[in-house]
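Every protein chain but one is kept in place in this view of the complex.
Labels run A, B and C following the written order; every chain starts at residue 1.
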Amino acid sequence: MPETELKKIEAIIRPEKLQQVKLALAEADLFPMTVTEVRGRGAQKGICLQYRGKKMEVDLIPKVKIEMVIRNDDVPRAIGAIRAAARTGKFGDGRIFVLPVEQSANVRIADSVTEDG
Amino acid sequence: MVLDSGDTAFILICTALVMLMTPGVGLFYGGLVRRKNLISMFALSFVAFAVVSIQWVLFGYSLAFGPDIGGVIGGLDHAMLAGVGFDGDGIPDLLFMAFQMVFAAVTLAIITSAVAERIKLSSFIVFGFLWTTLVYDPLAHWIWGGGWASALGILDFAGGIVVHISAGWGALALALVIGKRAGFGQYGMEPHNIPMTLLGGALLWFGWFGFNAGSALAADGIAANALVVTNTAAAAGALAWMGASWINGKPSSIGMISGAIAGLGAITPAAGFVDPASAVIIGVVSGLICYYALLWRLSRNLDESLDAWAIHGVGGLWGTLALGIFAVAGIGGVAGVITGSPAQFGLQLIGAAAALGYAFAVTWICAKAVDLTLGLRVSEDEEYVGLDISQHGESINA
Amino acid sequence: MAIDSGDTAFILICTAMVMLMTPGVGLFYGGMVRRKNLISMIALAFIAFAVVTLQWVVAGYSLAFGPDIGGFIGGLDYIGLAGVGMDGEGIPDLLFMAFQLVFAGLTLAIMTSGVAERIKLSSFIIFGILWTTLVYDPLAHWAWGGGWAASLGALDFAGGTVVHISSGFGALALALVIGKRAGFGQYSMEPHNIPMTLLGGALLWFGWFGFNAGSALAANGLAASAFVVTNIAAAAGAIAWMGASWINGKPSSLGMISGAIAGLVAITPAAGFVNPLAAIIIGLVAGLLCYGALLFRVRKGLDESLDAWAIHGMGGLWGALATGIFAVAAVGGVDGLIAGNPGQFVIQAIDAIVALAYAFGVTFVLAKIVDALFGLRVTEEEEYVGLDIAQHGESLSA
Partner (left out) sequence: MKKVEAIIRPEKLEQVKKALAEKGLFAMTVTEVRGRGAQKGICLQFRGKKIEVDLIPKVKIEMVVPDAAVDTIIEIVRAEARTGKNGDGKIFVWTIEMVAGVRTDEIMTE
């Protein structure tokens, strides 16, 4: 695996942790990112509220998705930083996915296609 | 004792304007909380308004404005509005009752600051009923209903003591009982919708003309003076707070509108007694001390979440004292320290201190009582998903 | 016939407050539709107001308030506002005309509930002109312009029959003609912006003081009484509906504000005839009855989309009857059932039923005609992309 191979990190985290995660990533020199407000549910099936004996399930809880395209050798650092900053230890802390990136082109600069073989 | 159609017209409209302040508070607060609690924050204001509306006609008005019992509380002669009719002195008695009612309602709405994003709705209804009965009604009686404070000569034109000190210091007590929001101090809880807060602030500024000028209870020169000093103090407060926040960084729009509310809160007790030049000073000082009160609150890690204490409590306290400093006999018939009558300042100090102590202590007891019996606070999970879903079963953009 | 400056000031402001109710309806409805139809819903309210404004000054005012022809309709003497001048009894005739105009504008705006998210704008304008001319104007004439209902002694203080029964049952007829929204009943159509609905509700509650208290047409004790009972009924309705929805699940804020509107509607015809305690009962019953009507409508699969029928229609019907039950001579000079005058209740029932049948029948026929000639409804694809884009070429944050 070449060191320069690109990966996309998709991290789903608690919205209130975004600030801290951003800071932690910046400290790890990982700066560029795209952030989307999403709603999600995990394997633990949302939050179940007891309400006068009736149960009410709140699934699709607001979350934040961070996407970053980084070099393969930065992946462990990114995961470490996100985990350290976003963890509360309770259900709903989120997940991090790593996807291969085939190609990445800069919109501003011509001839800046990065492709790995 | 004849009715004047001009005065009646004016107070009818002022009552409607003050009514609009209650949803104004809801919008103001709603924009300051996180998205998941916006509906809850807005709805709490309406709930406060509805609860107090009923409490007031059942017996609240009578407790505040019924025949004096020992200077402390009114008798129940006007319970269920008995004897409150179409006639009156200048304006119908029924209208005076309604005008006082919208004041009582907005006061309870202001207190929701303290419990933002974590109050159980059912407990708030019980607390609101208790609070209006045991805190607001006595204070209104002391000052306006012929109680001990008015007998002493303590002045409060439109509610610096009755509305703002009581709501602000009550909110502080309530916040101490209910405790901090989960995560307070650990991560930022940024206001999610500033334009909504600005719209709420606009409705408050607009409604405040009814609040202060209407407190003249007639469409006359005092009403005009009250309107002018009200607007002046609001503007001065807005500029002062904005300037202070500019020095520390950027002049935030929330700071600007908070400063306006601080100026409005401070001029409220004084509006019928001071001139426009004094209003500038009252507004500027209010903007600055409320700003520093807010910073102090944050530094002490107190989660009186939306700053009813810093703005209404501290601003109302300053305004009550400022009345004793700046009052001019030519306007409201009373002179203050500057025009050579220090005694009024002493009276204002007594009134403010007594109201502050009473409001804080009794609110604390009411809150504790509700907390121990019903629980003030929602569960941790309910708080995490937000009160919109957990208390109302609703959400934005669902 | 001198002009009273106080009364004139009061009705001028009340007219402006009622005008604000029309965009209030737009915001109230706009928050309840899906995002893609929000602009359309608010725009419809403005368009209704503009269309009725022109209709009213050209012919509508004369049809409603011109010299009586057979108890059914007014003559054309005031067409183009001929003879409507600056003089008048207490208030200028022109002001009376304007005050009535804002009622007519609001009524058409309420009707848009029946066609939400699927009406073709051009057809709505045509329908609106026809409806105001053939339904609203006659009904206003019957009750207020010297028509048969007034001769019979039917009471409608501020428009329970003229405004609410007509728009509520009219909306039902309109909804039956235009048909359900695509996908109605198959997937949920959740309100997308509840805070906007709450803001609209706040403006409605505020404006309603102008609507009801202003209907005294003077700043006097009756106006104050109407003001007070209006607020009480709103608060009682809010609490009742919220309580009822609490039993079935969560106390929704939408239910709370809907209950307030239900209470406001029901007190409208009665505001000048009942006392505050009766207002509590009227409001509570309105909240429960309209909530039940809404559940009934949903169960029947009727897509009267935003519940003008359940809230305005049924609330207005209840209010018209309640006037006959709770009226006391001490307030408005007429006794009702409880005060020993069952005849009044019978008159109220006759008036309400005739108005209901007339509004439903004529609206149904008008809607059918417009539908046959121009088509009331947008195409399926236009409905799918939403009326904001399809009818206005605009969209939120696009």
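The rule we apply is simple: a residue touches a chain if its C-beta (ideal position, glycine included) is under 8 Å from a C-beta of that chain, and two chains touch if they have at least 3 such contacts.
Quantities reported herein were computed from a predicted structural model and do not represent experimental measurements.
Engineer: Since one chain is left out of the picture, which of the remaining chains does it touch in the full complex?
Structural biologist: A, C
Engineer: Among the options A:Ala26, A:Leu60 or A:Ala105, which residue touches the chain absent from this view?
Structural biologist: Answer from the full complex: A:Leu60 touches the omitted chain.
Engineer: Under the stated touch rule, tell me which residues of subunit C contact the chain that is not displayed.
Structural biologist: 35-36, 183, 187-189, 379, 381-382, 384-385, 389-390, 393, 398
Engineer: Footprint of the hidden chain on subunit A, which residues?
Structural biologist: Missing-chain contacts on subunit A: residues 7, 11-13, 36-43, 45, 59-60, 63, 65, 75, 79, 82-83, 86-100.
By our rule, only the chains that are shown with their structure count from here on.
Engineer: Does B-C or A-B have the larger number of C-beta pairs in contact?
Structural biologist: Result of the comparison of B-C and A-B: B-C.
Engineer: When the C-alpha atoms of subunit A and subunit C are each averaged to a single point, how far apart are the two points in Å?
Structural biologist: 51
Engineer: At what distance in angstrom does the C-alpha mean of subunit C lie from that of subunit B?
Structural biologist: 33
Engineer: Using Cα averages as centroids, what's the distance between subunit A and subunit B in whole Å?
Structural biologist: Chain centres of subunit A and subunit B, defined by C-alpha means, are spaced 44 Å apart.
Engineer: Give me the residues of subunit A that touch two or more other chains.
Structural biologist: Residue numbers touching two or more other chains: 56.
Engineer: On subunit B, where are the residues touching two or more other chains?
Structural biologist: Subunit B, residues with two or more chain partners: 393.
Engineer: Inside the complex, what are the residues of subunit B that reach subunit A?
Structural biologist: 35-36, 183, 187-189, 379, 381-382, 384-385, 389-390, 393
Engineer: Which residues of subunit B touch subunit C in the complex?
Structural biologist: Against subunit C, the touching part of subunit B is residues 3-10, 12-13, 15-16, 19-20, 23, 26-27, 30, 38-40, 42-43, 46-47, 49-51, 53-54, 57, 80-81, 85-88, 91-92, 94-95, 97-98, 101, 121, 196, 199, 219, 388, 391-398.
Engineer: Applying the document's contact rule, which stretches of subunit C touch subunit B when the two form their complex?
Structural biologist: Listed in rising order, the residues are 4-7, 9-10, 13-14, 17, 35, 190-195, 198-199, 201-202, 205-206, 209-210, 213, 218-225, 227-228, 231-232, 234-236, 238-239, 242, 249-254, 256-257, 260, 275-277, 280.
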